[in-house]
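Note that one protein chain of the assembly has been removed; the remaining protein chains are unaltered in position.
Just so it is clear, A and B label the chains in written order, and each chain counts residues from 1 on its own.
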Amino acid sequence: MDFPFIKEAISQLFSKSSCAMYPAVPSEAAPGYRGRIVYHPELCIACGMCERVCSGNAISRSVEHLEDGRDKITLTFNLGSCTFCATCADFCTKHAIEFTGDYHMVATKEEDLLVRGSFIKAAPKKKAPAAAKPENCSAQVQTEASGVKPREDGKPVNDQSRCVYCTLCAKKCPAEALTVDRTAKTWTLDEDKCVSCGTCAQVCPKNCIIMG
Amino acid sequence: MTVILEALRYLGYVLVFPGFLFCFLAGMLLCGIDRKLVAKMQKRVGPPILQPFYDFFKLCGKETIVPAAAERISFMLAPLLGLAALVVIQLFIPVFSFTAFYGMADIIVILYLLLIPAISIIMGGAASGSPYAGVGLSREMVTIISCELPLVLVLLAVAKTVGSAMGTGLCFSLSDIAEYQEINGSLITRISMLPAAAAMLLVIPGETGSHPFDTAEAETEICEGLLAEYSGAALGVFKLSHAVKMLTLSSLFAALFLGGLGTGILVLDALLLFLLCAGITAVSISLVHAVTARLKIEQIFKFYWTVVSLPALLSLVLAWYGL
Partner (left out) sequence: MFKKLIEESTGRSPWLFHINAGSCNGCDIELVSVLTPRYDAERLGFKLAGSPRHADIVVVTGPVTKQSLPRVLRTISQVPEPRCIVTMGSCPQSGNVFRGSYSVAGPLSKYVPVDVDVAGCAPKPEAVIDGLALAAKILKEKRGRMK
């Protein structure tokens, strides 16, 4: 039986403690810490991607039809159900979801843990405007903006007037046949690789991919 | 008239000094100092010194639940019995030259009275009807048996040293031991008494059931053991008993080994005794607490009957040969 820490204990008795005196001395979260969500409704396009990828079912969307034909869309983030994985922020093409370093998420009632934001969106137009056609599209399958018709060979077609270039179809494509460039706003199908499985049409949040 | 005054004087001893009030204040402060020191040694800030008072008053304000399986009367009586026994011990321990109750053989009385707090906690635990308390009480019994042997050896060594100097063989009176030290200086200055003092310092944490020897109240493995079913004021009294026990044992150490330092003025003596107690607690309870992890019950037994008993025995043998 030996006491190896006696020297250590006695020397600590006369030295400064290593405590972070938290409530008295405020402390910042480490860089990259994912704390309270801040939602920027003015950037949101209500694609619903965040809601889909949320593992904790923390995000809910409600649509209120206003009298002037527009929609008031409200997104609610329940921090009491959030895992703070930031997948929603990763998937948000418009960067409308931001994770801040604020960790003071203490509440006595559930209402205090909800982050809400709403914006008013014009009702979807009956006829979508023509999409800008990129210059070099020789190897690309460019679909026409209006009046997209399903292809006869059973491969997918993208309605680019509605596409938000969220890249989910490219991520989910089992054959890696799709290439989507967010910045150049291009949607490219490699016909040789495509197996016509229809996964891209299933996962598309805007339902703008049509299978043949 | 004198009888009434005498009675009032003794009532004052029992209730104020060195009885209940002194035990309460000094014991709680000692407990607070101990917690602060342990925290400091572990590089923490630690609770405020007054934390044991907060704990005690909070527990007084809590609901006291008596379990359905418990034996109500002994369950509620046990904490009071333990506290009362400790206050009685404090009355027998001299504050340097001042003794509340003089006794011919008060060391023997103290030895028996020291068992009562342990027995009361065993009684309370057994009455609570909890299986955790059942495990705890068997461990508490082993702890008592472990501590008892070195404690008796230490007391015998001191009694023999003082007794042979006074020519009475064995001296079992603490007041006589205090008086002897007034004249001849503290016993700790004698080389033959050093092993006994060291053994006594290790007996104190075992007797109080503080950290490495707290297997009976291990909160992480058996839910505080004997105290598992106690709540509210009854638990508060047990916490108070624990604090008073620290005071009792450290002042017993001071009376046995550090006598003869008194000034003769009672208030100063009391203050000095408290400071000495704080020092003894710092070494024997806080330091040991800070540097060790909880022992197993058979390790406690082995430790006390070998590592602690041997120096005490050495002291006794040295004292026997008049060294």
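We adopt the following convention: contacts are C-beta pairs under 8 Å (C-beta built on N, C-alpha and C of every residue); 3 or more make two chains touch, one makes a residue touch a chain.
Every value quoted in this text rests on a predicted model; they were computed, and no experiment measured them.
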Residue touching the undisplayed chain, where the options are B:53, B:305 or B:320: B:53
Sole residue of A:13, A:113, A:197 or A:211 that reaches the chain not shown, by the stated touch rule: A:113
Contact footprint on chain A, counting only the chain that is left out: 17-23, 27, 29, 33, 35, 55-58, 78-84, 103-110, 112-113
Absent chain, residues of chain B that touch it: 35, 39, 42-48, 51, 53-58, 60-65, 132, 218-220, 222-224, 227-232, 235
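Quick note on the criterion: only the chains that are shown with their structure count from here on.
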Inter-chain centre distance, chain A versus chain B - centres from mean C-alpha coordinates, in Å: 65
For the chain B and chain A complex, residues of the former touching the latter: 37, 39-45, 287-288, 290-292, 299, 303, 307
Chain A residues touching chain B - in the complex, by the definition given at the top: 1, 3-6, 8-10, 12-13, 15, 17-19, 21
